[in-house]
Structures are given as C-alpha cells and as structure tokens.
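A single protein chain has been omitted; all remaining protein chains appear in their positions.
Labels run A, B and C following the written order; every chain starts at residue 1.
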Amino acid sequence: MENLIANFNYVIVVILMMIGLWSMLAQKNLIKKCIGMAIFQTGIILFFISIGAKRGAKVPILTGDEAPVVEQLANPLTQILMLTAIVVGVATLGMALALAQKIYRQHASFDEDEILENQRK
Amino acid sequence: MLLALLRAVKGPTVIDRLVAINVIGTKSIVLLLFAGILFGQLEMFVDIALGYGLLNYIVSIAASRYYQHRRCLEPEPPAGREAQS
Amino acid sequence: MTEQLPIIVILGPLLAAILSAFAAWFRPKWSHPLVVLGLAVSCAAALKLVFIVAGEGAQNYWLGGWGNQAHDYVVGIQITVDSLNTLLLAAVSGIALLTALYAKRLVDAELAGRQRYFYALFSLLVTGLLGIGITGDIFNLYVFMEIAALSSYVLIACGKGRAYMAAFNYLIMGTMGACLYLLGVGFIFVKTGTLNIDDVSTLLPALGQAQALFVGFVLILLGAWAKMAFFPFHGWLPNAYAHAPTASAAVLAPLATKVAVYAMLRIMVTVYSIDYILDSPGIQSVVLLLSSIAIVVGSFFSLTQTNLKLIACYFVVSEIGYMVGGAWLANGPGLTGAMYHVVADAAMTSALFMAVGCIVYRLGQAQLNDLQGAFFKMPVTMAAFVVTMAALIGVPPTCGFFSKWYLIQGAAQAGVWHFVAALLLSSLVKAIILFRIVEIGYNRVPHPAVEGNPAIPRNEAPLSMLIPTVAMALGLIALGLATSPLVNTIISKALPDGLAP
Partner (left out) sequence: MMPSLPIWQFDLPLLVLVVLFAVVALSIRNLMGAAIVFGAYSFMMCLIWAGMGAVDVAFTEAAVGAGVSTVFIVSTIYNTSATMKRRPGGMAFKLFIGVVVTVAGGFLLSALPDFPDWGDPNSPVNATVAPYYITHSIPDTHVPNLVTSVLADYRGFDTLLETVVVFIACIGIYSILRIEPARTSIDETDEEIAAPASYDPTDSLIVRQASRFMVPFMQLFALYVIAHGHYSPGGGFQGGVILGASLILLAVSFDLKFLLSRWREKSLMLLVATGVGLYAAVGLACLFMGGNFLDYGTLDAVLPGKQDMARSHGILLVEIGVGITVMFSMLAIHINLASNGRLERGL
C-alpha cells in the first residue's frame, strides 16, 4: 500500500491506458476510437514525464550565471522525448480524422458495424 | 471546477457546455500561474498561460461557430442528451 | 567519405522526398526521377556498406558528432550498421529502387490525377523503413516507425472504396502497436536511464530478472507483433494490402512487415539477449505455438481465397510465422534461418507482388477464374510467377529452400515438431495453389499451338514493369546460390556468442 501511494502516478498511467485501449478496441464509433487513441497516447506521455520528475526541482531552464546543480533541475531528456511523442500524436490524430471524414462520405455513418454491413452489400 | 464539469456533461444546452468549458479553461490559467508561484519562477509560466489563453479562445470560437452553423443554439434534441456517468 | 555512408543511406530517400514535394507543384514529371535517384544513391551506399561490414565489422555514426567521447554513455543519437542489419538495408533499398521503377506505369494507370504526392510518400516510407533498420537508439526507432506507418496509411488510402476503412483499421492497430512499443521503451528506460542500444545492452545483464524489464520486453514484443501482423493481430493486413493500390502493396507487403521482424530480432538479440529468452521458457513455448498457428491460419485462408491479391496477402501472414518461430527457437540454425529469411522473404514477396501487379495491370483484376489462358497471354510474367512460387514452396536452387532448410534444422534441434509440421503443411498448401493456378491458366483453355485451336493474342506487361519483375525472380535464384557466402561472412557473425556454428 505504501508503494501504491508513492507510485500513485504510475497507477493513474495504467488506468488511463486501460481506458484508451478499451475504447480503441471496443468502441464502435470511429471518432470515439480517435479520442481513445489520443488518451492512450497521453497516458504514455504522462508515464515518461513522471519518471523524469524530481522532487523539489525547478524547471530545466538555467537562470543567472552560477553553475547548474543537477538535483535542482528537472530532467530535460524525458521532456524532449515527449515533445516528439505529442507532435507525432497530433499528426496521427489528424490523419485518423481525415480518414474518418472520407469514410463518412462513403457510408454516411460512423458506426463500425453499419459500415461493415454496407461494405458487404 | 467539478461543478463546471458537471454542467459540461449534463448540458442541457450547448451554451451551458461552452460556458462550462470556458470556465474550466480560465480556472486552469489561474492554477497554472499558481503553480508558477509555487515554483518561484513565475516568468516561465506566464508565457504558457498566454498561449493557453489564446488557444482556449480559438477553441471556444470554433465550437460556437460550429453551433452557429448548425443553427442549434437551442436545447439539443433528445438524441444528443443521453449523457451517462 | 566512407565514414559518412550510414547517414547517406537515410538521406538519399529523405531529401528526394522533400525535393519531390517541391517538384510536385512545378514539374510533376520530375518527382518520379528524383525519387529513383535518391533510392539509387541509398542503394549504392547500402551495398558498399555490406562489403565494408563484411571486411571491417560494425560501422557506427554519431549524429551531430555527439558520441560517447565526453561521457560514459552516448548522449546523442547513434546509427549503426552491423552484420545483423546490413543485408536488410541492402535488401530494403534495392527492392524499393526496383519497385519505384516498376510502379511508374501502375501509378499512371491506377491513380491518374491523384498521384501528386505519391512518390514523395513512397520515398518517405522507404526512409522510415531504412531508419528502423539502421538506428541504434530505441526511441529514434519509434520515430522512424511512425514515419513509415503514417506514410503507409496514406499509401493504402490512395486506393478507392474499402481502402479507407482498411487504412483506418490499420491506423488504429498500428498506433496501438507503436504506443505499446513506446511504453516498453519507457519500462527499459526506467531501469537503465539510457536509450542507446549498445549502452542498454551493457547495462541490462546486471539488472537480472527485474519484473519491469520483463514487462517492457513483452510490451515491445506485442508492439512489434501488431506492426508485423503476427497471428492474433493479423486481422488488418489482408484487407489493407488487398485494397491498397497495387503499386503501394508492391512496396508495403515485402518491406513493412520484414522490417518489423528485424526490429523484434534486434530487441531480442542485441538489447536483451538469447540467454534472457532461454531463462523465461514459458513465453518461448507460447510464442512457438502461436507461430505454428499463424502459419496454419495463413495457409488455410490462402486456400479459401479466390483473389490472387488476397492469396498473396495471406502468404505474408504465414511467412511472418516462419520468421517469428525461427527467431524464438533461440538456437543457431533457427536464428540463422530467421535472419536469412527476413531478406529472402522480402525478395520473394516483392517478386510475388510484382508478378501479381503485372497480371492486374493487364487483366484488370486478379480473380483466379480470370486467369484462363494467362500462360499464353503473358508467358514471361507467368514464368517469373512460377519461379517465385517455387521459391515460396522451397524448391532447391532458390533462396526459399535454404531458409526453410535452416528453420527445419533448428526446429528439429530444439525438438519443436509442431513447427516442422506447420512448415511442411504451408509448403504443401502453396504447391496446391500453384497447381490450381497452372490448371486454370494453362490447361483450361485449348492449347493454341495445336492445329485448329484459336490463337491467344500475346498481351505481355509493359517492359518497365516486366524487367523489374524478371530481375527480382532471377534475384531469388541468385540469392539462393549465394547463400553460403552470405551466411558464412555476415549472418553467422550476427549470431550471439555460443550459438555460432
């Protein structure tokens, strides 16, 4: 239990990912799938950011001339990785939405089952 | 903020949702600056707060524009109101 | 200049894509030659690297000059060409070059008016695949994976009709795979604190059997499997590739899945180690069982299809089972077979899709029943097709025989008999399909050479498509004949210590 509280953020990460994964796989609506995908991605970003956080650290921007103290600045590396992940995420989301619009133009529906029925005809 | 979320979920009108989300956005800016004070590096957080406010404005405009086009600035039809949770 | 070769492999197609995106608005005709030029540069560099690696060993390159000169660990991004990936790089860039030449006519015919960015996206896809092959940084691999994935979604969606839904499903599956991979990277990163593959592999043994590392390993595997359409995740592949434009399928089917298999091999062999796999025997037997099922399922569905494109897609599904199974046998011959099969299967699938593309180009579609008299209409294409099928079945002088030989040897050594049975079954199924096609295409119409029968007009595919197809089919035989030098000088060096023969 002690461990659970000290690592509360990881628990939240896992919950967010379960929500995202569930809606990517189980939801029938394409837009909901897209939103689920975005939530899954934010879960992962949260994971990386929280492993790079330091207790009592400042933002990783140096001020003044004194030499930087490693313990007092948050980890920049995980932040870079996640900047990349965010941008990749929005690119994927945009593309998914474009495909969804195109599918809607064909089938007049966002419902996966209905689209599959349409395709079988 | 929870109260605003409740309005956003329940509707019943889109105006409620728009205003609720705007309230959440504004509160977030305050919280962001609060975080900046806690860090003792307020100047770093002002930039983000500014960007945040601008983007929040655009989202609100886009959303209201959507409703304006759809001419549905009235209580939504029952189909759209089945909010759960 | 040779020390810059690794980056040139990537830069060729990347710059070609950017220039081709410019050319698309001013001189649309230039975008194809530009891409061919970029791929040719990359292919030349990759071939040169094969010889350098065979002679001198692994080549490292530090982007931005940030090596480990200033620190115990690499602080920048490293790209590496070693004996595990050099053949793959040469195969990917070579096949991509041939496919680019081959695709011109198909694109003009199938995508008329919509091909503005086709070549740019084609080139970016190849950039992504080459990048996955060459990078020495597990996060950089994720970014390359997304580049390849995003461009392949568009290449698939260029097809009409059902292609959009197929692309959407692929997008959901592919993003899930990439996210799982990224999460796995996160779990490794938590325990090691570095992303460089070499540094991770030196740090990992000291950490032993930590649960976080195990979870990370499984997550990365799941991610790679979703990307490569391994058995429980194979649902997206046949739809996506069968409804994609033929030109896109000809580059995606041979390369995209193989590169994902390579990524899995890299994680298994270099980042973790074979000992790690042998220490967790439960998952080994599960994976072997899954790969046998994948082979059987792929073969079974390929028997039930009547469309040549779909048959070829299910072949891809079953071939994935070969490679994953071979890798998880975790012994010398099995790993050799898997590494060799990655290259051989890329070539075989490419030849297969090229031949199918020629048939589609002339006959309009690829239903089996439309093939009547195809052997007389397009004899050269069908000859290439038969050679390719022979390679897939595993007839001796072709490369397919040798990879299967190593795989069966490895399975026998490990005593995994269901895998041997699945391999033989899949050969049998492919032979049945080949005979069915010969029966329809050759026997079902009256033989035109016999007096009194109607002559069947020759209607061969255009030369710009025929030459790459034939070259690829001949390449299968050449690759088969070159097996022993390749295995001895390169692949055997990639095997972990203790497993080399």
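Keep in mind that, in the parts below, a contact is a pair of C-beta atoms (placed from the backbone, for glycine too) under 8 Å apart; a residue touches a chain by one contact, two chains touch by 3 or more.
Quick caveat, the model's predicted, so the values are computed rather than measured.
**Q** Any idea which chains on screen the missing one touches?
**A** Touch partners of the hidden chain, whole complex considered, are A, B, C.
**Q** Would you indicate which residue among C:Q211, C:T304, C:N369 or C:S484 is in contact with the undisplayed chain?
**A** Of all options in C:Q211, C:T304, C:N369 or C:S484, contact with the hidden chain holds for C:Q211.
**Q** Can you name the residues of chain C that touch the chain not displayed here?
**A** Against the missing chain, chain C presents residues 4, 7, 11, 14-15, 18-19, 21-22, 25, 61-66, 70-71, 73-77, 113-114, 116-118, 120-121, 124, 127, 131, 139-140, 143-144, 146-147, 150-151, 153-154, 157-158, 164, 187, 189-195, 210-212, 214-216, 218.
**Q** On chain A, what residues meet the omitted chain?
**A** Interface residues of chain A facing the absent chain: 2-12, 14-23, 25-29, 31-32, 34-36, 38-39, 42, 45-46, 49-63, 67-68, 70-71, 73-84, 86-95, 97-102, 104-106, 108-111, 113-114.
**Q** For chain B, which residues reach the chain that was dropped from this view?
**A** Residue positions of chain B that touch the missing chain: 1-2, 5, 8-9, 11, 14, 17-18, 21, 24-25, 28, 31-32, 34-36, 38-39, 43-45, 47-48, 50-52, 54-59, 61-63, 65-66, 68-71, 76, 79-85.
Everything that follows uses one rule, which is that only the chains that are shown with their structure count from here on.
**Q** How would one label the connectivity among the chains shown: line, ring, star, complete, or other?
**A** Its topology is that of a line.
**Q** Could you grab the centroid distance between chain B and chain C? Build each centroid from C-alpha atoms only and quote it in angstrom.
**A** 47
**Q** Taking each chain's centre as its mean C-alpha position, how far apart are chain A and chain C in Å?
**A** Using C-alpha averages as centres, the distance is 29 Å.
**Q** If you average the CA atoms of chain A and of chain B, how far apart do the two points sit, in angstrom?
**A** A distance of 20 Å separates the two centres.
**Q** Give me the residue numbers in chain A that touch at least two other chains, ranges are fine.
**A** Residues of chain A never touch two or more of the other chains.
**Q** Would you mind writing out the residues of chain A in touch with chain C in their complex?
**A** Residues 17, 21, 24, 30, 33, 37, 40-41, 44, 47-48, 51, 81, 84-85, 88, 91-92, 95-96, 99-100, 102-103, 106, 115-116, 119.
**Q** Provide the residue numbers of chain A that touch chain B in the complex, in ascending order.
**A** Within the complex, chain A contacts chain B at residues 58-59, 61, 63.
**Q** Which residues, counting only chain C, touch chain A once they are in their complex?
**A** It comes out as residues 139, 143, 146, 150, 153-154, 157, 161-162, 164-165, 167-168, 171-172, 175-176, 179, 182-183, 186, 189-190.
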